[in-house]
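Incomplete set of chains, arranged as in the complex.
Residue numbering begins at 1 within each chain, and the chains themselves are lettered A, B, C and D in the order written.
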Amino acid sequence: MGELFNFNVITDNFTYFMIGRFPNGPLGGLGLTIYLAVVSCILSFFCGLVLGLLSLVRNPFISYPVNLFINIVRGLPLLMVIFWMYFLLPALMGRTVPESQTVIMGLTLFTSAYMSQIVRAGIVGIPKGQTEAAISTGLKHWQVMLYIVLPQGLRNMIPSFVNQFVSLIKDTSLAFIVGVSELTQVATQVNNRTMAYPTEIFIFIAILYFFLCYAFTSLSRWLERRLAWRKAI
Amino acid sequence: MIQFTGVHKWFKQLHVLNDINLRVTPGEVLVVCGPSGSGKSTLIRTINQLEPINEGKLIVDGMDLLDKKTDINKLRAEIGFVFQQFNLYPHLSVLSNITLAPLKIRKTPKKEAEEQAMTLLARVGLAEKRDAYPSQLSGGQQQRVAIARALAMKPKIMLFDEPTSALDPEMIGEVLAVMQDLAGTGITMVVVTHEMGFAREVAHRVAFMDHGVVLEEAKPEEFFRNPQHERAQQFLKQLLSPMH
Amino acid sequence: AAPPADTLAAIKKKGVLVAGVKDSLPPFGYIDEKSRTIVGYDIDFINAIAKKLGVRVELKPVTSASRMPQLQEGNIDIIAATMTKNPERAKQVDFSHTYFFTGQKFITKKGTVRSLKDLAGKKIGTAKGSTSEQNVKKSIPTATVLSFDDYPQAFLALEQGKVAAVTTDEAILAGILAKAPNKAQFEIPNLQISDEPYGLGMRKGDKHFVDFVNKTLLQMERSGEAKKIFERWFGPKTPFHLQRNFKITANK
Amino acid sequence: MLTYQFDWSIVTSGKYFEWLVSGCKVTLQISIVGIVLAFIVGLLIAVMRMSNFRPARWFALAYLEFFRNTPLLVQIFFWYFGSYKILPAAVNDWLNSTNFEFAAAVIALTIYTSAFIAEDIRSGVLSIPKEQMEAARSAGFSFLRSMQYIILPQAVRITVPPLVNQFLNLAKNSSLAMTIGVMELTYQARQVESYTFKGFEAFTAATVVYLALSSIITALVHLYDKRVLNPNRAV
């Protein structure tokens, strides 16, 4: 096996790992990974919020289909969801959809289902006494939700949201499958081109992912400690 | 002010309120007592319809609670409710806890609402805590803020559901003092409590419940000296001297 | 999706030709390390067609599995991704004249394979959705075919001893071998299992566009430009040293 | 899409149906082997994480953090392609003579999932009020005995639902094994698509199978919740 490791392959292609073909071509590599994760995260936060609220609506004609949808998505591998988007999006939107958008939609759809569960748990976790106290002062239902339940619930949910974001960062690696040149794809490309340093390349990107995710995991833990309501006796 | 006529309520099979007939006149302080599970909380919660009733008639402040046309939110704004567990909003400061409902429901101007809130805080002895958060207060202080919050809507009726039973013995006194002070202002009050000292000194009338039935209604002096019902005798004996 | 009925007109209108190409298959299509852009044999043909049309080129990396759906959904206008012409595919897309000709062979560790029998019961690597995958299943039914996302990955598996051979078109194999770090250990035995004429793929029934592309290809052959492109990527100055044993003609 | 001709027969009979069935089998195989291994490894790591022996605790912590914070796909590639340079030649030869694609997928899934399982087990144990430990110690039980008789029996009940959830995740994540040529369900669905161009039918079939799998597992958890986490027993 000769010289065991040769990390020149990393230094030689460093720019490519970081930003792909940018600015000569589209953004790729780590930059695209972060872009995909951030955009999907923002979108799925709002979708998840809406889904979560709808899933708690008393009217079964609304909550039942919403819950069914959430459960179906949660029952599927992300890979399947991405393949579905790949097929259905162009049909639904009546126009061509770039792969990176396909992946963003897939990640958003998938993650919204999980976000909705976080929202749900956050809302259900607010003690009944809070709602009762608010109702007793004469606040209407939507006011109770807006002024009392959501502010407390969202704050309680922040650590889970951050954790979900970490999952998203990891999940963007599946964009590889449909040929979006994010970090994993770029790594395989370099691996394919050089064909001699798979160990070096995969260790390198694993470490890249690790630092990125670990930073957010730590943030979530820190927030969890910071944001915990001190128990009201 | 409050008039129960043949009120019944069931939780599934459980008959929690059984033919309640009870009248509270304006300015009256009624203490409700009775053993655990007897339906006291349920009774008091029907008054602002936190629990709907199944049968009978319930008139509060001239409005029929079973009438579909009654605006329940408006009625609730006229009734202050103080819970056993305080239920202050942990994400709002003491001041905001008190001003939230006046601002959002009564549309009171902010300045006025805050002035009122400060008057109330002074009255419960917590003026200096205006910017504190609930978690920074002791239980007794939280409960006094909860009373101030209920009073901020200038209610005609105040309901208390065991307001001192989650408190350490040392803090009970401060909350009872505020309640006694309040009773002196002539507001209508219904209080569920085990504090027989309070009942004896402040209540105009005591109602004793067991198994969803109001077994006895009497002036406090009569009730304590000479309870009519056997169950009430037992209850008082246990409560006043836990040893024998 | 709504792919345009007349692609030629649509391309002219939007001023850009979107081509699906391979991005890690030297010398057909791969990312140049220095410029970080996609270059190669396929790309030169696309550039020539675009130049004739007077439009810009946009290159979209595709895989063997994704190129057909991409075309059908209108994400790309043309496939220039080492696609073999075969009747089954011809039902789905219209092919141009053959612009490259090769045959499917194997790459193996030196001296391990003399005949197809030596591969019986072995693992053979190839790429998902390729004709190579389907051909080898027919010619060596006892072999286990492992399909990777791309050929270099399959070759890596060969290097690490995970498969006994990698099979695909000779031109591709030659390309892989040329780039391999320890090429002395490998060889391409003279075992051909199929002819592999490559065509550019276009949407079915898009006659204007197909005619235009074919006309352009024939012109390139006449002017010698096609030969020049071949020499640039496969000629003596390259590591491949392939002979150009075909000409672009109208009968294929 | 408007012109798309549905042809459900290809996924309900014939060659392509057989492909899908064999894909199901492989998915189930990976899942079952993976679940058993991931549970064992996860339990081991959880115990190490809670032990008083520092090197064990640190190893467990590093293991947890690293494997939970890197994508499974990268881990799969690493074990399949990247492990080659690290392992001795003899081991590589042996591995290559076996069904190493399958093994690499199982190893990656096991390690990835075990890190999550370990955390679930640990938080199950931590969720038992510390007073339970105090009560047990007060009765004269040693630390380990208290764990054995009082803490773990309670923790296991609480941990089962999140644990099953992880098992479900493992089953779903097994789809990533397709990237190294393991012919599981998603791989076969994709094969059917590229041979027949009938992706809609192929993916519908695979979707139904995945949903059935997760519905069954979820239903089992609900049953467990009702039966074992009976409100009359656990507090």
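The rule is short, and it goes like this: contacts are C-beta pairs under 8 Å (C-beta built on N, C-alpha and C of every residue); 3 or more make two chains touch, one makes a residue touch a chain.
Model, not experiment: these values are computed from the prediction.
You only see one copy of each chain, but the structure file as a whole lists A x1, B x2, C x1, D x1.
In the analysis below, only the chains that are shown with their structure count from here on.
Chain centres were defined as the mean of their Cα atoms; on that basis the chain farthest from chain B turns out to be C. Taking the mean of all protein Cα atoms as the centre, the chain whose own Cα mean lies nearest is A.
One inter-chain figure worth recording: chain B and chain C are separated by 82 Å, centre to centre, where each centre is the mean of the chain's CA atoms. Measuring from the averaged C-alpha position of chain A to that of chain D gives a distance of 20 Å.
In chain B, no residue touches at least two other chains. Within chain C, contacts with two or more other chains are made by residues 1, 69, 149, 153, 156.
Under the stated contact rule, the graph of chain-to-chain touches falls outside the line, ring, star and complete shapes.
Pairwise chain contacts present here: A-B, A-C, A-D, C-D [touch as defined]. Interface residues of chain A, counted against chain D in their complex, comprise 1, 4-5, 71-72, 74-80, 83-84, 87, 90-91, 166, 169-174, 176-177, 184, 187-188, 191, 198-199, 201-203, 205-206, 209-210, 213-214, 217.
Those residues of chain A that touch chain B in the complex are listed here as 127, 129-130, 132-140, 143, 147-148, 151-152, 155, 229-233. Residues 12-13, 15-16, 20-21, 24-25, 86-87, 90-91, 94-98, 177-179, 181, 188-189, 191-196, 198 of chain A touch chain C in their complex.
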